[in-house]
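With one protein chain held back, the other chains of the complex are shown just where they sit.
Naming follows writing order (A and B), and every chain is counted from residue 1.
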Amino acid sequence: MNDLLEVDGIQTVFRTERGEVTSVDGVSFRLKAGETLGIVGESGCGKSVTSLSIMRLLGKNGSIRRGEIRLNGRSITGLAESAMRQIRGSEVSMIFQDPMTSLNPVFTIGSQLIESISLHLKLKNKEARLHAIDMLRKVGISRPEEIMDEYPHKLSGGMRQRVMIAIALSCKPKLLIADEPTTALDVTIQAQILDLMKKLREETGTAIMLITHDLGVVAEMADRVIVMYAGQIVEEADVFTLFDKPLHPYTTGLMGSIPHLDADEEETLASIPGTVPPLQQMPSGCRFHTRCPLAGEKCMSESPPLLELAEGHYVRCWAAQGHMELSPTESSSMELSLPQTKGAMT
Amino acid sequence: MIEFDARAYDRPESQTASPLVKLDGLKTYYPIRKGLLGRVRGHVKAVDDVSLDIREGETLGLVGESGCGKSTIGRTILRLEESTGGQIVYKGENITRYSTSKMRPLRTEMQMIFQDPFSSLNPWMRVKDILKEPMLAHGKATASTADAEVDRLLDAVGIPRSYKDRYVHEFSGGQRQRIGIARALSLNPKFIVCDEPVSALDVSIQAQVLNLLKALQKELGLTYLFIAHGLGAVKYISTRIAVMYLGKVVEIGTKEQIFRNPKHPYTQILLNAYPVPNPHLRGREKMVVQGDVPSPTAPPSGCRFHTRCPFAQERCRQEEPPLTADSLGDGHAAACHFTL
Partner (left out) sequence: MLTYIARRLLIFIPVLLGITVINFIIVNMAPGNPVDMYIDPNMSPDIIEAKKEALGLNDPILIQYLKWLGTLLTGDLGYSMSSYAPVAQLVGERIMPTVTLGLAALVLALLIAIPLGILSALKQNTKIDYLVTGLSFIGTSIPNFFLGLALIYIFAVNLGVLPTGGMQKLGGDGGMWDRIAHMILPAIVLATAIAGRKVRYVRASMLDVLKQDYLRTARSKGVHEFWVTNKHALRNALLPVITVVGLEIPLLLGGAIITEQIFQWPGIGQLTLQSMMSRDYPTIMALNLIAAIAVLGANLLTDILYSAADPRIKVS
């Protein structure tokens, strides 16, 4: 069976005043129908640009330089803009981080919902309206008829994100890209929205690409997880493997950085030193070596490949791939994870 | 003013045993004006009758969802917001109605770190000038000693000294927050209100800044009021935690009491709603609370949480549960008729 979405070595570049920058560099992954893929990373790691590359909403200055994206086996990288418009909002749709700014303030909720419905489903006005009301009800909005005629500013952040979900799912997409869908929301509202997404995923069988910086949200929602750093995938695994046996030092660092609610008193959080390198000044060799506690000679000069170390578990790290002699001073977390890797490779 | 200065600094040691900051029935309302003549027709009760102690050397975490009034409390304590009622007592002195000139010497002792390191630092000033300005203004340094002070501050927050001639836009978000912390430290404060200091930062950077705040507290004996909606950060840094809902404190206790043994339904729901970074726990039963937080202009009658509380009963609709200090023992208190 074909995968729903195949992303093959895409490289996305942006023209800027200070020359061209590469935001996404050689990213490949697959997404099966109905699957939820989490993409995790910090700001500037290329997770949002990856999703905008799939939608081809890169603006005037962005373009996909290399690689191919296939949807249901059909390459969409070379499609004309008009054909892409047919896909956006119907086969692939998207919800964004900030529900406060994602809806147009001068149009009613109804008109913004009906716009995409009549665009893709070719329904008559009356039917489109009924479908829109139905969608609002599905996302848990009470009094949907009245909300249809309201303007966005009358709704709370949680309600607006529900409306965004209703718009996104109104044309029965096969893939929903959710870019930080709950980051701007309060904890209790976040729980409501995640619940809703789970419920709708079961009902509709829509595949979800969930982009977030929050490992908690990923642990809650995703089947598989990709960790991105500086425009590249550094680790990919199913969600349980990733949290149980993370292999890339960046992934371990991220997990160490979050204070756990149920853990006991931590004296100091295991933070990752330094900051994400700017796109214009990518370090040579492994892009993480400037912040990596395990970095050695090889890491500074040679860029590690993304290798499958266990079934479905890909890692881009010389150390994890067993190419480095570990000196006794190096951190114990690596010593713990290495034997598992070796075992998995045989 | 000089006379006052002396009194403020030569306070006898015995006074410090009492809380550094004490809020007594603090209220901060914002009027809503309406109608032909713009009469006040109602109030947004951002902070409504809050009593709290912040003890010297501790970190009091203040958590709650947006609009619960947690930031307003911080701003009201620093007198950036005028209170409507109640008292703010700092080191035993009632500063609630202090004039600007009387507040001025206290301003050096009470500082604030803001959420957004991008907009809280002047983009036209070099880092060293951002740090020097308050020191010179308050006479904490002279033109000749200021440079050495700047180096000392940059060392303290982990910014290389060589960066002091740069402008704010040349720094990353985490570094800017470090500069914001250095600015707050420049006047040798005793008390710092940290208003969502890590919410705008990346996960790995959050940990750096939290570690820094914790280390500085130990080193300089600082007292923090740490305002945040991220429970993880609050738990990591706080000694005690107060949970707020719609302008009121609903539960207060030590970190262990709040996280291990929450008694107020809202605290439980808040903890429960927080996504845990452990996929093995994803199937666990959850208490998802329905609906949005009601408007603080017209808070619900009785217990303010009753409209969303899964355990609400008739009494909750009518009678407001008080927050009685120490009602659960060991400094733990919850404002609920039916504590869990």
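Simple rule for what comes next: contacts are C-beta pairs under 8 Å (C-beta built on N, C-alpha and C of every residue); 3 or more make two chains touch, one makes a residue touch a chain.
The model shown is predicted, which means the values in this text are computed figures rather than measured ones.
Of the listed residues A:12, A:53 or A:90, the one in contact with the hidden chain in the full complex is A:90.
Among the residues A:120, A:224, A:291 or A:316, only A:120 touches the chain that is left out of the figure.
Considering the full assembly, A:102 is the residue among A:22, A:36, A:50 or A:102 that touches the omitted chain. Considering the complete assembly, chain A touches the hidden chain via residues 55, 57, 81, 85-90, 93-94, 96, 98, 101-107, 115-116, 119-120, 151, 153, 164, 167.
Definition applied: only the chains that are shown with their structure count from here on.
Between the Cα centres of chain A and chain B there is a gap of 32 Å.
Considering their complex, residues 42-43, 156, 158-159, 186-192, 194-195, 213-222, 239-240, 243, 253-262, 266, 268-273, 275-276 of chain A touch chain B.
Within the complex formed with chain A, the residues of chain B that make contact are 65-66, 172-175, 202-208, 210-211, 214, 229, 231-233, 235-236, 259, 269-282, 286, 288-290, 292-293.
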